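Just one protein chain is left out here, and the rest sit where they should.
Order of writing sets the chain letters: A and B. Residues in each chain are counted from 1.
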Amino acid sequence: MLAQQLVNGLFIGSVYALFALGYTLIFGVLDILNLAHASIFMLGAFTTLVLVLKGVPLLLAILGGALAGGLLGVLLDRVAFWPLRRRQAGPLAPLISSIAVGMIYVGTANGIFGPDVRHFPFDVVRTPTYTIGPVTFTLAQLTIFIASLALMAGLQLLLRRTRLGAAIRAVAENPRAAQLVGIDLESVYAQTFFIASALGAVAGILFALTFNAVSSVMGSAVELKGLAVIVLGGMGSIPGSLLGGLLIGLSEDLSVAYLSSGYRDAIVFAILFLMLIIRPTGLLGKRGLRTA
Amino acid sequence: MHALTAFYSAHSALINQIGVNALLALSIWVTLACGQLSLGNMGFMAITAYASVLLVLRAHWPFFPAVLAGTGLAAIAGLLLGWPVLRLRGVFLAIATIGFGEIVRIFAVNLSVTGGAEGIAGIPQLASTPIIYSSLALAVFLLWRLTRSRAGRAFAAIAQDEVAAAGLGIDPAAYKLAAFAIGAAIAGYAGALSAFSSFFISPTDYSFGRVVDMLASAVVGGIGSVGGPVLGSILLTLLPETLRFLQNYRDVINGLILLFVIVFLPQGLWSLVDRRRAS
Partner (left out) sequence: MIALAGVTKDYGGVHAVKDLSLELPDQTVLGLIGPNGAGKTTVLNLMTGLATPTSGTIALDERRIDHLKPHAIAALGIARTYQTSRLFPQMSALENVVVGMHLHADDSLLGQLTGWPPTLARAQRLRTQARELLGELGLSERADALARNLAPGEQRRVEIARAIAMQPRALLLDEPAAGLNPVETDRLRAEILKLARERNISVLLIEHDMSFVMAACERIAVLNFGEKIAEGTPDQVRADPRVIEAYLGVEGVA
(Lines give C-alpha, C1' and ligand atoms only; values in the text may rest on other atoms or scores of the structure.)
Protein backbone atom coordinates (compact mmCIF):
# COMPACT_ATOMS: atom_id res chain seq x y z
CA MET A 1 0.00 0.00 0.00
CA LEU A 2 2.68 2.49 1.01
CA ALA A 3 4.89 1.55 -1.94
CA GLN A 4 1.97 1.95 -4.33
CA GLN A 5 1.14 5.38 -2.90
CA LEU A 6 4.77 6.44 -3.22
CA VAL A 7 4.87 5.41 -6.86
CA ASN A 8 1.57 7.15 -7.66
CA GLY A 9 2.82 10.26 -5.93
CA LEU A 10 6.02 10.26 -7.95
CA PHE A 11 4.14 9.85 -11.24
CA ILE A 12 1.77 12.76 -10.67
CA GLY A 13 4.48 14.79 -8.96
CA SER A 14 6.65 14.64 -12.06
CA VAL A 15 3.81 16.21 -14.07
CA TYR A 16 3.37 18.93 -11.45
CA ALA A 17 7.09 19.58 -11.61
CA LEU A 18 7.01 19.93 -15.38
CA PHE A 19 4.10 22.34 -15.16
CA ALA A 20 5.74 24.38 -12.41
CA LEU A 21 8.94 24.69 -14.46
CA GLY A 22 7.13 27.15 -16.72
CA TYR A 23 6.14 29.32 -13.77
CA THR A 24 9.61 29.26 -12.32
CA LEU A 25 11.43 29.93 -15.58
CA ILE A 26 9.31 33.00 -16.36
CA PHE A 27 9.49 34.21 -12.79
CA GLY A 28 13.24 33.76 -12.74
CA VAL A 29 13.81 35.65 -15.98
CA LEU A 30 11.12 38.33 -15.87
CA ASP A 31 10.02 38.50 -12.23
CA ILE A 32 6.45 37.90 -13.38
CA LEU A 33 3.89 35.53 -11.93
CA ASN A 34 2.29 34.26 -15.14
CA LEU A 35 -1.25 33.20 -14.30
CA ALA A 36 -2.00 32.36 -17.94
CA HIS A 37 0.31 29.34 -17.68
CA ALA A 38 -2.54 27.03 -16.66
CA SER A 39 -4.53 27.97 -19.75
CA ILE A 40 -1.61 26.96 -21.98
CA PHE A 41 -1.41 23.68 -20.05
CA MET A 42 -5.05 23.14 -21.09
CA LEU A 43 -4.72 24.28 -24.72
CA GLY A 44 -1.71 22.00 -25.21
CA ALA A 45 -3.88 19.05 -24.21
CA PHE A 46 -6.71 20.15 -26.51
CA THR A 47 -4.38 20.59 -29.48
CA THR A 48 -3.04 17.07 -29.00
CA LEU A 49 -6.55 15.68 -28.62
CA VAL A 50 -7.70 17.36 -31.85
CA LEU A 51 -4.65 16.05 -33.72
CA VAL A 52 -5.17 12.52 -32.39
CA LEU A 53 -8.83 12.62 -33.39
CA LYS A 54 -7.71 13.67 -36.90
CA GLY A 55 -5.61 10.53 -37.07
CA VAL A 56 -2.17 11.97 -36.31
CA PRO A 57 0.07 9.49 -34.46
CA LEU A 58 0.23 10.20 -30.71
CA LEU A 59 3.90 11.15 -30.58
CA LEU A 60 3.52 13.63 -33.42
CA ALA A 61 0.33 14.97 -31.85
CA ILE A 62 2.20 15.56 -28.59
CA LEU A 63 4.87 17.47 -30.49
CA GLY A 64 2.16 19.50 -32.17
CA GLY A 65 0.62 20.32 -28.78
CA ALA A 66 3.99 21.40 -27.43
CA LEU A 67 4.61 23.61 -30.47
CA ALA A 68 1.16 25.18 -30.15
CA GLY A 69 1.78 25.80 -26.45
CA GLY A 70 5.12 27.44 -27.17
CA LEU A 71 3.62 29.75 -29.79
CA LEU A 72 0.73 30.66 -27.51
CA GLY A 73 3.35 31.56 -24.91
CA VAL A 74 5.13 33.88 -27.32
CA LEU A 75 1.78 35.46 -28.24
CA LEU A 76 1.02 35.86 -24.54
CA ASP A 77 4.28 37.71 -24.00
CA ARG A 78 3.64 39.99 -26.98
CA VAL A 79 0.12 41.06 -26.03
CA ALA A 80 0.21 40.90 -22.24
CA PHE A 81 3.74 41.67 -21.07
CA TRP A 82 5.62 43.47 -23.84
CA PRO A 83 3.47 46.66 -23.73
CA LEU A 84 3.87 46.80 -19.95
CA ARG A 85 7.65 46.26 -20.13
CA ARG A 86 7.90 49.22 -22.48
CA ARG A 87 6.32 51.58 -20.00
CA GLN A 88 7.99 49.93 -16.98
CA ALA A 89 4.72 49.18 -15.22
CA GLY A 90 4.76 47.88 -11.63
CA PRO A 91 4.34 44.21 -10.68
CA LEU A 92 0.55 44.35 -10.42
CA ALA A 93 -0.20 45.14 -14.08
CA PRO A 94 1.47 42.01 -15.56
CA LEU A 95 -0.34 39.83 -13.04
CA ILE A 96 -3.69 41.21 -14.25
CA SER A 97 -2.79 41.07 -17.93
CA SER A 98 -1.76 37.42 -17.56
CA ILE A 99 -5.14 36.74 -15.93
CA ALA A 100 -6.78 38.51 -18.89
CA VAL A 101 -4.99 36.37 -21.47
CA GLY A 102 -5.79 33.28 -19.39
CA MET A 103 -9.47 34.24 -19.63
CA ILE A 104 -9.17 34.71 -23.39
CA TYR A 105 -7.49 31.31 -23.84
CA VAL A 106 -9.92 29.46 -21.58
CA GLY A 107 -12.85 31.30 -23.19
CA THR A 108 -11.65 30.28 -26.65
CA ALA A 109 -11.44 26.62 -25.62
CA ASN A 110 -14.85 26.90 -24.03
CA GLY A 111 -16.28 28.41 -27.20
CA ILE A 112 -14.82 25.76 -29.48
CA PHE A 113 -15.14 22.65 -27.34
CA GLY A 114 -17.86 23.62 -24.85
CA PRO A 115 -17.71 22.94 -21.15
CA ASP A 116 -17.83 19.14 -21.38
CA VAL A 117 -14.99 16.75 -20.59
CA ARG A 118 -13.48 15.12 -23.72
CA HIS A 119 -11.60 11.84 -23.89
CA PHE A 120 -8.88 10.32 -26.03
CA PRO A 121 -9.90 7.27 -28.10
CA PHE A 122 -9.55 4.25 -25.88
CA ASP A 123 -7.01 2.45 -28.09
CA VAL A 124 -4.67 5.46 -27.91
CA VAL A 125 -4.36 5.49 -24.15
CA ARG A 126 -4.61 1.75 -23.51
CA THR A 127 -1.23 0.47 -22.39
CA PRO A 128 0.03 -2.65 -20.72
CA THR A 129 0.09 -2.81 -16.93
CA TYR A 130 3.09 -4.08 -14.99
CA THR A 131 3.25 -5.39 -11.47
CA ILE A 132 6.53 -5.39 -9.60
CA GLY A 133 6.17 -6.70 -6.07
CA PRO A 134 3.46 -4.68 -4.37
CA VAL A 135 3.45 -1.96 -7.01
CA THR A 136 1.25 -1.75 -10.10
CA PHE A 137 1.71 0.83 -12.82
CA THR A 138 1.00 1.31 -16.50
CA LEU A 139 3.47 1.76 -19.29
CA ALA A 140 1.93 5.21 -19.86
CA GLN A 141 2.66 6.25 -16.29
CA LEU A 142 6.23 5.07 -16.56
CA THR A 143 6.68 6.86 -19.89
CA ILE A 144 5.24 10.06 -18.47
CA PHE A 145 7.57 9.88 -15.49
CA ILE A 146 10.64 9.30 -17.63
CA ALA A 147 9.60 11.92 -20.18
CA SER A 148 9.11 14.53 -17.46
CA LEU A 149 12.52 13.84 -15.97
CA ALA A 150 14.15 13.85 -19.40
CA LEU A 151 12.58 17.19 -20.29
CA MET A 152 13.75 18.73 -17.02
CA ALA A 153 17.25 17.37 -17.52
CA GLY A 154 17.16 18.73 -21.08
CA LEU A 155 16.18 22.17 -19.82
CA GLN A 156 18.95 22.10 -17.24
CA LEU A 157 21.45 21.17 -19.97
CA LEU A 158 20.11 23.91 -22.20
CA LEU A 159 20.57 26.48 -19.47
CA ARG A 160 24.04 25.27 -18.47
CA ARG A 161 25.61 24.34 -21.78
CA THR A 162 24.19 26.43 -24.61
CA ARG A 163 24.57 30.01 -25.75
CA LEU A 164 20.85 30.61 -25.31
CA GLY A 165 21.03 29.18 -21.80
CA ALA A 166 23.87 31.50 -20.89
CA ALA A 167 21.89 34.45 -22.27
CA ILE A 168 18.79 33.45 -20.29
CA ARG A 169 20.81 33.15 -17.08
CA ALA A 170 22.49 36.50 -17.72
CA VAL A 171 19.14 38.22 -18.26
CA ALA A 172 17.72 36.61 -15.12
CA GLU A 173 20.70 37.88 -13.15
CA ASN A 174 20.72 41.44 -14.45
CA PRO A 175 18.86 42.51 -17.61
CA ARG A 176 20.66 45.83 -17.96
CA ALA A 177 24.11 44.26 -17.73
CA ALA A 178 23.04 41.55 -20.16
CA GLN A 179 21.95 44.18 -22.64
CA LEU A 180 25.31 45.96 -22.28
CA VAL A 181 27.19 42.82 -23.31
CA GLY A 182 25.09 42.63 -26.46
CA ILE A 183 22.27 40.25 -25.52
CA ASP A 184 19.00 41.00 -27.31
CA LEU A 185 16.58 41.10 -24.37
CA GLU A 186 13.39 40.78 -26.40
CA SER A 187 14.68 37.73 -28.22
CA VAL A 188 15.63 36.08 -24.92
CA TYR A 189 12.19 36.86 -23.47
CA ALA A 190 10.43 35.40 -26.51
CA GLN A 191 12.52 32.20 -26.40
CA THR A 192 11.99 31.89 -22.63
CA PHE A 193 8.25 32.13 -23.14
CA PHE A 194 8.39 29.56 -25.92
CA ILE A 195 10.31 27.04 -23.82
CA ALA A 196 8.34 27.62 -20.62
CA SER A 197 5.00 27.41 -22.40
CA ALA A 198 5.93 24.37 -24.49
CA LEU A 199 6.88 22.55 -21.27
CA GLY A 200 3.61 23.67 -19.68
CA ALA A 201 1.71 22.34 -22.68
CA VAL A 202 3.51 18.97 -22.49
CA ALA A 203 2.61 18.81 -18.80
CA GLY A 204 -1.02 19.37 -19.77
CA ILE A 205 -0.86 16.67 -22.43
CA LEU A 206 0.69 14.13 -20.02
CA PHE A 207 -1.83 15.09 -17.34
CA ALA A 208 -4.69 14.59 -19.82
CA LEU A 209 -3.31 11.22 -20.94
CA THR A 210 -2.88 10.07 -17.33
CA PHE A 211 -6.52 10.69 -16.46
CA ASN A 212 -7.81 10.43 -20.05
CA ALA A 213 -9.73 13.66 -19.67
CA VAL A 214 -9.47 17.02 -21.40
CA SER A 215 -11.61 20.00 -20.43
CA SER A 216 -11.43 23.78 -20.60
CA VAL A 217 -11.21 24.03 -16.81
CA MET A 218 -8.50 21.38 -16.33
CA GLY A 219 -5.92 24.13 -15.73
CA SER A 220 -7.50 25.09 -12.44
CA ALA A 221 -6.53 21.67 -11.05
CA VAL A 222 -2.86 22.53 -11.28
CA GLU A 223 -2.81 26.34 -11.33
CA LEU A 224 -2.44 26.77 -7.58
CA LYS A 225 -0.63 23.49 -6.99
CA GLY A 226 2.07 24.74 -9.36
CA LEU A 227 2.52 27.74 -7.10
CA ALA A 228 2.96 25.41 -4.14
CA VAL A 229 5.60 23.49 -6.09
CA ILE A 230 7.73 26.54 -6.90
CA VAL A 231 7.41 27.96 -3.41
CA LEU A 232 8.43 24.65 -1.88
CA GLY A 233 11.31 24.05 -4.28
CA GLY A 234 12.47 27.65 -4.50
CA MET A 235 11.44 30.33 -6.99
CA GLY A 236 13.63 30.32 -10.05
CA SER A 237 15.30 26.98 -9.29
CA ILE A 238 14.90 24.11 -11.77
CA PRO A 239 16.04 21.28 -9.47
CA GLY A 240 13.79 22.99 -6.93
CA SER A 241 10.78 22.53 -9.23
CA LEU A 242 11.56 18.84 -9.58
CA LEU A 243 11.99 18.34 -5.86
CA GLY A 244 8.94 20.47 -5.09
CA GLY A 245 6.79 18.66 -7.65
CA LEU A 246 7.72 15.22 -6.38
CA LEU A 247 7.21 16.24 -2.74
CA ILE A 248 3.80 17.77 -3.47
CA GLY A 249 2.80 14.65 -5.45
CA LEU A 250 3.95 12.40 -2.60
CA SER A 251 2.31 14.49 0.11
CA GLU A 252 -0.98 14.32 -1.78
CA ASP A 253 -0.99 10.58 -2.14
CA LEU A 254 0.27 9.97 1.37
CA SER A 255 -2.29 12.31 2.94
CA VAL A 256 -5.04 10.51 1.04
CA ALA A 257 -3.70 7.21 2.34
CA TYR A 258 -3.12 8.14 5.95
CA LEU A 259 -5.24 11.20 6.72
CA SER A 260 -8.34 12.02 4.75
CA SER A 261 -8.86 12.57 1.06
CA GLY A 262 -10.90 15.69 1.72
CA TYR A 263 -8.04 17.52 3.32
CA ARG A 264 -5.50 16.51 0.66
CA ASP A 265 -5.22 19.97 -0.86
CA ALA A 266 -5.32 21.67 2.54
CA ILE A 267 -2.06 19.87 3.35
CA VAL A 268 -0.54 21.13 0.12
CA PHE A 269 -1.50 24.73 0.88
CA ALA A 270 -0.48 24.44 4.52
CA ILE A 271 2.97 23.34 3.32
CA LEU A 272 3.05 26.29 0.93
CA PHE A 273 2.04 28.73 3.63
CA LEU A 274 4.51 27.44 6.21
CA MET A 275 7.31 27.36 3.68
CA LEU A 276 6.77 31.02 2.81
CA ILE A 277 6.82 31.97 6.47
CA ILE A 278 9.81 29.87 7.48
CA ARG A 279 11.94 29.91 4.36
CA PRO A 280 10.55 32.12 1.58
CA THR A 281 13.34 31.13 -0.79
CA GLY A 282 12.27 27.49 -0.79
CA LEU A 283 14.29 24.34 -0.28
CA LEU A 284 16.76 24.94 -3.10
CA GLY A 285 16.46 28.68 -3.74
CA LYS A 286 19.18 31.08 -2.72
CA ARG A 287 18.54 32.57 0.68
CA GLY A 288 17.39 36.16 0.47
CA LEU A 289 17.47 36.12 -3.33
CA ARG A 290 14.10 37.66 -3.98
CA THR A 291 12.50 38.33 -0.66
CA ALA A 292 13.04 42.07 -0.87
CA MET B 1 -42.31 55.19 -11.38
CA HIS B 2 -44.05 52.02 -12.40
CA ALA B 3 -41.40 51.37 -15.02
CA LEU B 4 -38.75 51.80 -12.36
CA THR B 5 -40.25 49.24 -10.01
CA ALA B 6 -40.67 46.85 -12.90
CA PHE B 7 -37.03 47.32 -13.83
CA TYR B 8 -35.98 46.75 -10.24
CA SER B 9 -37.96 43.57 -9.77
CA ALA B 10 -36.54 42.18 -13.00
CA HIS B 11 -32.95 43.01 -12.15
CA SER B 12 -32.79 43.17 -8.35
CA ALA B 13 -30.41 40.22 -8.09
CA LEU B 14 -27.98 41.87 -10.48
CA ILE B 15 -28.28 45.23 -8.73
CA ASN B 16 -27.48 43.60 -5.39
CA GLN B 17 -24.58 41.77 -6.94
CA ILE B 18 -23.04 45.01 -8.20
CA GLY B 19 -23.18 46.49 -4.69
CA VAL B 20 -21.61 43.40 -3.13
CA ASN B 21 -18.90 43.22 -5.78
CA ALA B 22 -18.07 46.89 -5.27
CA LEU B 23 -17.56 46.23 -1.56
CA LEU B 24 -15.36 43.24 -2.40
CA ALA B 25 -13.25 45.28 -4.80
CA LEU B 26 -12.85 47.90 -2.07
CA SER B 27 -11.71 45.19 0.35
CA ILE B 28 -8.79 44.32 -1.89
CA TRP B 29 -8.16 47.98 -2.66
CA VAL B 30 -7.55 48.78 1.02
CA THR B 31 -4.56 46.44 1.22
CA LEU B 32 -3.32 47.61 -2.19
CA ALA B 33 -3.47 51.20 -0.93
CA CYS B 34 -0.98 50.09 1.73
CA GLY B 35 1.21 48.36 -0.85
CA GLN B 36 0.06 44.82 -0.04
CA LEU B 37 -1.10 42.41 -2.75
CA SER B 38 -3.27 40.26 -0.52
CA LEU B 39 -5.37 37.66 -2.35
CA GLY B 40 -6.98 35.78 0.53
CA ASN B 41 -10.19 37.79 0.60
CA MET B 42 -12.36 34.90 -0.58
CA GLY B 43 -11.36 33.22 2.68
CA PHE B 44 -12.59 36.17 4.75
CA MET B 45 -15.83 36.21 2.76
CA ALA B 46 -16.35 32.55 3.60
CA ILE B 47 -15.58 33.02 7.29
CA THR B 48 -18.15 35.79 7.78
CA ALA B 49 -20.72 34.25 5.45
CA TYR B 50 -20.74 30.85 7.17
CA ALA B 51 -20.48 32.35 10.66
CA SER B 52 -23.35 34.81 10.24
CA VAL B 53 -25.58 32.37 8.37
CA LEU B 54 -25.07 29.74 11.07
CA LEU B 55 -25.72 32.30 13.82
CA VAL B 56 -29.02 33.25 12.17
CA LEU B 57 -30.17 29.75 11.20
CA ARG B 58 -28.93 27.69 14.13
CA ALA B 59 -28.58 30.13 17.02
CA HIS B 60 -31.50 32.34 15.90
CA TRP B 61 -29.53 35.54 16.22
CA PRO B 62 -30.99 38.67 14.63
CA PHE B 63 -29.49 39.66 11.29
CA PHE B 64 -27.27 42.62 12.17
CA PRO B 65 -25.64 41.24 15.33
CA ALA B 66 -24.90 38.02 13.43
CA VAL B 67 -23.31 39.88 10.52
CA LEU B 68 -21.30 42.14 12.80
CA ALA B 69 -20.04 39.16 14.84
CA GLY B 70 -19.02 37.43 11.62
CA THR B 71 -17.31 40.61 10.41
CA GLY B 72 -15.38 40.87 13.67
CA LEU B 73 -14.30 37.26 13.21
CA ALA B 74 -12.99 38.06 9.73
CA ALA B 75 -11.08 41.07 11.07
CA ILE B 76 -9.44 38.86 13.70
CA ALA B 77 -8.62 36.30 11.01
CA GLY B 78 -7.11 39.17 9.00
CA LEU B 79 -4.82 40.08 11.87
CA LEU B 80 -3.86 36.44 12.43
CA LEU B 81 -3.04 36.04 8.73
CA GLY B 82 -1.38 39.44 8.45
CA TRP B 83 1.05 38.90 11.31
CA PRO B 84 3.10 35.98 9.95
CA VAL B 85 3.14 37.31 6.38
CA LEU B 86 4.35 40.81 7.30
CA ARG B 87 7.80 40.31 5.86
CA LEU B 88 6.59 38.86 2.55
CA ARG B 89 6.35 41.14 -0.46
CA GLY B 90 4.85 41.20 -3.92
CA VAL B 91 3.96 37.84 -5.41
CA PHE B 92 5.21 35.95 -2.34
CA LEU B 93 2.59 37.69 -0.24
CA ALA B 94 0.02 37.04 -2.97
CA ILE B 95 0.82 33.31 -3.02
CA ALA B 96 0.77 32.94 0.77
CA THR B 97 -2.62 34.64 1.01
CA ILE B 98 -4.01 32.55 -1.85
CA GLY B 99 -2.91 29.53 0.18
CA PHE B 100 -4.85 30.82 3.17
CA GLY B 101 -7.99 31.32 1.08
CA GLU B 102 -7.77 27.82 -0.35
CA ILE B 103 -7.32 26.29 3.11
CA VAL B 104 -10.49 28.05 4.30
CA ARG B 105 -12.40 26.75 1.28
CA ILE B 106 -11.18 23.20 1.77
CA PHE B 107 -12.30 23.29 5.40
CA ALA B 108 -15.69 24.54 4.25
CA VAL B 109 -15.90 21.53 1.92
CA ASN B 110 -15.00 19.04 4.63
CA LEU B 111 -16.64 20.30 7.81
CA SER B 112 -20.14 19.11 8.57
CA VAL B 113 -21.24 22.36 10.20
CA THR B 114 -20.76 24.18 6.88
CA GLY B 115 -22.79 21.58 5.02
CA GLY B 116 -19.78 20.27 3.12
CA ALA B 117 -19.67 20.60 -0.65
CA GLU B 118 -23.45 21.09 -0.86
CA GLY B 119 -23.28 24.13 1.39
CA ILE B 120 -26.17 25.64 3.30
CA ALA B 121 -29.57 26.26 1.74
CA GLY B 122 -32.64 28.14 2.89
CA ILE B 123 -30.90 31.36 3.84
CA PRO B 124 -33.46 34.13 4.45
CA GLN B 125 -33.25 37.16 2.15
CA LEU B 126 -32.32 39.65 4.81
CA ALA B 127 -29.78 41.75 2.90
CA SER B 128 -32.06 44.06 0.95
CA THR B 129 -30.95 46.44 -1.77
CA PRO B 130 -31.17 49.48 0.56
CA ILE B 131 -29.00 47.71 3.15
CA ILE B 132 -26.41 46.76 0.55
CA TYR B 133 -26.22 50.20 -1.02
CA SER B 134 -26.21 52.15 2.23
CA SER B 135 -23.35 49.88 3.37
CA LEU B 136 -21.51 50.61 0.14
CA ALA B 137 -22.09 54.35 0.47
CA LEU B 138 -20.82 54.29 4.05
CA ALA B 139 -17.77 52.25 3.08
CA VAL B 140 -16.92 54.58 0.19
CA PHE B 141 -17.32 57.63 2.40
CA LEU B 142 -15.22 56.26 5.26
CA LEU B 143 -12.48 54.96 2.97
CA TRP B 144 -12.39 58.28 1.13
CA ARG B 145 -12.02 60.07 4.45
CA LEU B 146 -9.38 57.53 5.48
CA THR B 147 -7.21 58.36 2.47
CA ARG B 148 -7.24 62.00 3.62
CA SER B 149 -6.25 61.13 7.20
CA ARG B 150 -2.88 60.64 8.87
CA ALA B 151 -3.35 56.87 8.59
CA GLY B 152 -4.23 57.15 4.90
CA ARG B 153 -1.13 59.24 4.23
CA ALA B 154 0.91 56.58 6.03
CA PHE B 155 -0.71 53.83 3.86
CA ALA B 156 0.24 55.69 0.68
CA ALA B 157 3.77 56.33 1.95
CA ILE B 158 4.29 52.64 2.77
CA ALA B 159 2.92 51.65 -0.64
CA GLN B 160 5.33 53.95 -2.46
CA ASP B 161 8.51 53.50 -0.40
CA GLU B 162 8.41 51.49 2.80
CA VAL B 163 11.98 52.34 3.86
CA ALA B 164 11.46 56.08 3.43
CA ALA B 165 8.13 55.84 5.29
CA ALA B 166 9.77 54.13 8.26
CA GLY B 167 12.46 56.81 8.20
CA LEU B 168 9.73 59.39 8.86
CA GLY B 169 8.52 57.56 11.97
CA ILE B 170 5.75 55.54 10.31
CA ASP B 171 5.52 52.00 11.72
CA PRO B 172 5.00 49.86 8.58
CA ALA B 173 4.04 46.70 10.47
CA ALA B 174 1.26 48.41 12.42
CA TYR B 175 -0.29 50.05 9.37
CA LYS B 176 -0.02 46.91 7.25
CA LEU B 177 -1.80 44.91 9.95
CA ALA B 178 -4.49 47.60 10.12
CA ALA B 179 -4.92 47.42 6.34
CA PHE B 180 -5.19 43.63 6.54
CA ALA B 181 -7.84 43.83 9.25
CA ILE B 182 -9.89 46.50 7.44
CA GLY B 183 -9.69 44.61 4.15
CA ALA B 184 -10.69 41.36 5.85
CA ALA B 185 -13.62 43.02 7.62
CA ILE B 186 -14.97 44.58 4.42
CA ALA B 187 -14.55 41.33 2.49
CA GLY B 188 -16.27 39.42 5.29
CA TYR B 189 -19.10 41.91 5.56
CA ALA B 190 -19.65 41.77 1.79
CA GLY B 191 -19.57 37.97 1.99
CA ALA B 192 -22.36 38.04 4.56
CA LEU B 193 -24.45 40.45 2.46
CA SER B 194 -23.91 38.18 -0.51
CA ALA B 195 -24.99 35.12 1.48
CA PHE B 196 -28.13 36.82 2.80
CA SER B 197 -29.14 37.97 -0.67
CA SER B 198 -28.94 34.50 -2.23
CA PHE B 199 -30.76 31.37 -1.12
CA PHE B 200 -27.74 29.22 -0.51
CA ILE B 201 -23.97 29.29 -0.16
CA SER B 202 -21.41 26.62 -0.97
CA PRO B 203 -17.61 26.41 -1.01
CA THR B 204 -17.47 27.09 -4.77
CA ASP B 205 -18.58 30.68 -3.99
CA TYR B 206 -15.21 31.16 -2.30
CA SER B 207 -12.77 29.78 -4.86
CA PHE B 208 -9.66 31.46 -6.24
CA GLY B 209 -11.67 32.87 -9.16
CA ARG B 210 -13.60 35.04 -6.75
CA VAL B 211 -10.54 36.98 -5.63
CA VAL B 212 -9.38 37.25 -9.22
CA ASP B 213 -12.67 39.02 -9.99
CA MET B 214 -12.15 41.40 -7.07
CA LEU B 215 -8.61 42.22 -8.13
CA ALA B 216 -9.63 42.70 -11.76
CA SER B 217 -12.46 45.08 -10.75
CA ALA B 218 -10.16 47.13 -8.55
CA VAL B 219 -7.41 47.41 -11.15
CA VAL B 220 -9.71 48.01 -14.13
CA GLY B 221 -11.45 50.78 -12.21
CA GLY B 222 -8.14 52.17 -10.99
CA ILE B 223 -6.44 51.82 -7.63
CA GLY B 224 -5.44 55.48 -7.40
CA SER B 225 -8.62 56.45 -5.61
CA VAL B 226 -11.60 54.95 -3.86
CA GLY B 227 -13.94 55.57 -6.82
CA GLY B 228 -11.98 53.27 -9.12
CA PRO B 229 -12.89 49.90 -7.57
CA VAL B 230 -16.59 50.86 -7.52
CA LEU B 231 -16.52 51.84 -11.17
CA GLY B 232 -14.61 48.69 -12.10
CA SER B 233 -17.12 46.50 -10.27
CA ILE B 234 -20.07 48.05 -12.08
CA LEU B 235 -18.43 47.41 -15.44
CA LEU B 236 -17.18 43.90 -14.75
CA THR B 237 -20.46 42.78 -13.18
CA LEU B 238 -22.64 44.17 -15.97
CA LEU B 239 -20.38 43.07 -18.78
CA PRO B 240 -20.95 39.30 -18.52
CA GLU B 241 -24.70 39.93 -18.37
CA THR B 242 -24.74 41.99 -21.54
CA LEU B 243 -22.53 39.42 -23.25
CA ARG B 244 -24.80 36.47 -22.51
CA PHE B 245 -25.54 36.09 -26.21
CA LEU B 246 -21.93 35.10 -26.77
CA GLN B 247 -22.53 32.04 -24.59
CA ASN B 248 -19.34 30.04 -24.19
CA TYR B 249 -17.19 32.74 -25.79
CA ARG B 250 -18.09 35.28 -23.11
CA ASP B 251 -14.78 35.04 -21.26
CA VAL B 252 -12.91 35.98 -24.42
CA ILE B 253 -14.55 39.41 -24.49
CA ASN B 254 -14.11 39.82 -20.72
CA GLY B 255 -10.44 39.04 -21.07
CA LEU B 256 -9.98 41.38 -24.04
CA ILE B 257 -11.52 44.29 -22.15
CA LEU B 258 -9.38 43.57 -19.10
CA LEU B 259 -6.29 43.43 -21.29
CA PHE B 260 -7.27 46.64 -23.09
CA VAL B 261 -7.66 48.59 -19.87
CA ILE B 262 -4.37 47.32 -18.41
CA VAL B 263 -2.42 48.12 -21.55
CA PHE B 264 -4.00 51.42 -22.58
CA LEU B 265 -5.35 52.88 -19.33
CA PRO B 266 -2.60 52.28 -16.76
CA GLN B 267 -4.44 54.28 -14.09
CA GLY B 268 -7.73 52.49 -14.76
CA LEU B 269 -11.10 53.75 -15.91
CA TRP B 270 -11.26 56.23 -13.06
CA SER B 271 -8.55 58.27 -14.82
CA LEU B 272 -11.14 59.07 -17.50
CA VAL B 273 -13.38 60.52 -14.80
CA ASP B 274 -10.69 62.29 -12.82
CA ARG B 275 -8.10 63.70 -15.20
CA ARG B 276 -6.05 65.22 -12.39
CA ARG B 277 -4.59 61.85 -11.44
CA ALA B 278 -3.93 60.79 -14.99
CA SER B 279 -0.94 63.06 -15.55
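The rule we apply is simple: a residue touches a chain if its C-beta (ideal position, glycine included) is under 8 Å from a C-beta of that chain, and two chains touch if they have at least 3 such contacts.
Nothing here was measured: the structure is a model prediction, and the numbers come from that model.
Asks: List the displayed chains that the omitted chain touches in the full complex.
Replies: Its contacts among the visible chains are B.
Asks: Per the definition of touch given earlier, which of B:13, B:137 or B:168 contacts the omitted chain?
Replies: Result: among the candidates, B:168 touches the missing chain.
Asks: For chain B, which positions touch the chain that isn't shown here?
Replies: 142, 145-146, 148-154, 156-157, 160-161, 163-172, 224, 279
One rule holds for everything that comes next: only the chains that are shown with their structure count from here on.
Asks: What residues of chain B sit close enough to touch chain A in their complex?
Replies: 32, 37, 84-85, 87-92, 94-96, 98-100, 102-103, 106-107, 109-110, 208-209, 212, 215-216, 219-220, 223, 247-256, 258-259, 262-263, 266
Asks: Can you list the chain A residues touching chain B in their complex?
Replies: The contact residues of chain A facing chain B are 27, 33, 35, 79-80, 83-84, 87, 89, 91-93, 95-97, 99-108, 110-111, 114-115, 220, 223-224, 227-228, 231, 235, 260, 262-263, 265-266, 269-270, 272-273, 276-277, 280, 290-292.
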